[in-house]
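Omission of a single protein chain aside, the complex is shown with its protein chains in their original locations.
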Amino acid sequence: MFVYLQGIITLICINLLAVLGLSLLTGFTGSFNFGQAGFLAIGAYVAALCTMKLHAPFVVSLLAGMLASGLVSIPLGYPTLKLKGDYFAIATLGFAEAIRLLVENLEKVTGGSRGIPSIPPLTTLTILLPVTLACIWLVRNYVSSRHGRSCVAVREDEIAAQAIAVDVFKYKQVSFFVNGLLAGLAGGFLAHYVGFIQPSMFGMAKSTELIVMVIFGGMHSVTGAVVAAIILTGLPEILRAAAAWRLVMYGIAVVFIMVVRPEGLMGSWELTFASLRSLCLSCKAFARRLYGRCFHGIA
Amino acid sequence: MGLLRIRNMTKNFGGVKAVDSFNCNVQEGRTQAIIGPNGAGKTTIFNLITGIYKPSEGEIEFDGKTITGHAPHQIARQGIARTFQNIRLFPDFSVLENIQAADHLRSSYSLFHGFLPTPLRRRQEQASRAHALELLHLVGLEQRFGERARNLPYGHQRRLEIARALALEPKILLLDEPAAGMNPEETQGLMVLIQQIKDQFHLTILLIEHHMELVMGLCDFITVIDFGKEIAEGTPEQIQANPQVIQAYLGVEE
Partner (left out) sequence: MIWQQVINGISIGGVYALIAVGYSLVYSVLNFSNFAHGEVLMVGAYMGFYALSALHLPFFIAVGLAVVVGGLMAVALEKVGYRPLRLRHAPTLYFMISAMGLSIFLQNFTIVTIGPNFRTYPDIFPTHPIMFGALAVGYLDLVIFVITAISLGLMTWFICGTRLGSAIQAAAYNMRVAGLMGINPELVVSIVFFLAGASAGVGGVMFGMKYTVYPWMGNLTIKAFIAAVVGGLGSLPGAVVGAFVLGITETFAAAFVSSAFRDLFSFALMILIIVIRPGGLMGVVATEKA
């Protein structure tokens, strides 16, 4: 039971890292990234190859995976982020497909569609959990800083953002790069947890899963992304029987959310001391009213 | 010596000449207006000045430096701030955050400080918040600092947009139809506000307007354009008496 729980938490953390990046890029900056799985794949393969072929220590492999994924975002983002969001969305989609194709066909290096087996299971919660928490903390700080405000300005209205001296292109690039780093890190951890990697693990289904988490939790809230990652990673594990229908439900859920409540679960609500306090206060006020009504009703 | 000098500026959109060899000089410290019938090219001129469009021909000089073809955010940084005809606030932000988003002088900390809660960052955030509240007080919105910008009534949204532009500490403020949709009372209030901020911040003002009381009441100098070309220039008295202006606006009497 304990091992099972550890497994779920590990998967949650890995997904969370990838979702954090997506939350920043798509949620806060408004650039729709359809191909997160591609970045995960880069992180996973580079990290795995470093460990297995270069016998690098785990930390170095992880860093290499992170950097590779982050650096790829630069040439990819340069032409596409200057244009309308549609171009970027399709470019990321094409990118993920391209990575999968490359991986499948560079058999000598990547093992083709059979992938890389027997990766040492170096991912443990003692490393993963603090790293994940640190990343959540860092992203939260960024989002509440003036840079975060500039990202949101870019999302809300690019022309107005430019008029207040926000370098729209630069902020999109930064978000894209950070997203690359986080996804690459997630990929590295993933490779060293599952023990093997194959191109089929990094297809549309994975990208979809991750984007759905961001949408579900609320694109404008890091807390939302965290909560959604927890729920949507944990839930399917428990409901494993309905796996095939899971994506069908996701599709319906996404449309439903967009039509009914595009802010997602959390909207723009962030978990801070201030917001917790005000939540507690309103709960108390509600309870008091309920109490009063009950007793007035009886008397 | 003009603060803003526009020389022979032309803008073509496909086959349409939206702006045609436009010339304009805005002296420092003036309140100047560009007026003309709808579709004359006024907002296009603003968009050209602020870098949203690149001129097909001609040059724009600001504070002695050429800004033709520069990126919009760079031009904003040079000291040109603007408001928009169709109010472009950040709807999801609070009133306060809208202003803070524009304050790059008070909060200028680097990406490094963006990721970590350093003392420098805390100080700058406090300064920017204080500055934003000051500006909100100036436009009479400080009580509503926490509200979502999209929930503000129309007149207040316009004021907020002006306050946001001021956060940039600009040298020149471009106002695109600031009194659009306002009743006479609100227009009066706006005129008072514009004069107030002009005096307080030593601004140069360039505005596009259709409300003639505002234009005639506030401005030192007026440029009239039609079909993208300037047809008259001068003081309010001169413009009011100019037959070409009357013809362009009102048609010729038979």
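Should a chain be cited, it is by its letter among A and B, assigned in written order, with residues numbered from 1 in that chain.
The working rule: a residue touches a chain if its C-beta (ideal position, glycine included) is under 8 Å from a C-beta of that chain, and two chains touch if they have at least 3 such contacts.
These numbers come from a predicted model, not from an experiment.
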Given A:Pro57, A:Pro79 or A:Gly292, the residue that touches the chain left out of view is A:Pro79
Missing-chain contacts mapped onto chain A
26, 30, 32, 34, 79-80, 83-87, 89-91, 93-95, 97-98, 101-102, 104-105, 155, 159, 204, 208, 211, 215, 244-245, 247-248, 250-259, 262
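Criterion: only the chains that are shown with their structure count from here on.
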How many Å are there between the centre of chain A and the centre of chain B, using C-alpha atoms for each centre?
39
Contact set on chain A toward chain B in their complex:
138, 141-142, 145-150, 152-153, 156-157, 159-168, 174, 220, 268
Over in the complex, which chain B residues touch chain A? Could you list them?
50-52, 71-74, 76-77, 81-82, 84, 88-93, 97, 100-104, 107-109, 111, 113-117, 121, 124-125, 128, 164-165, 167-168
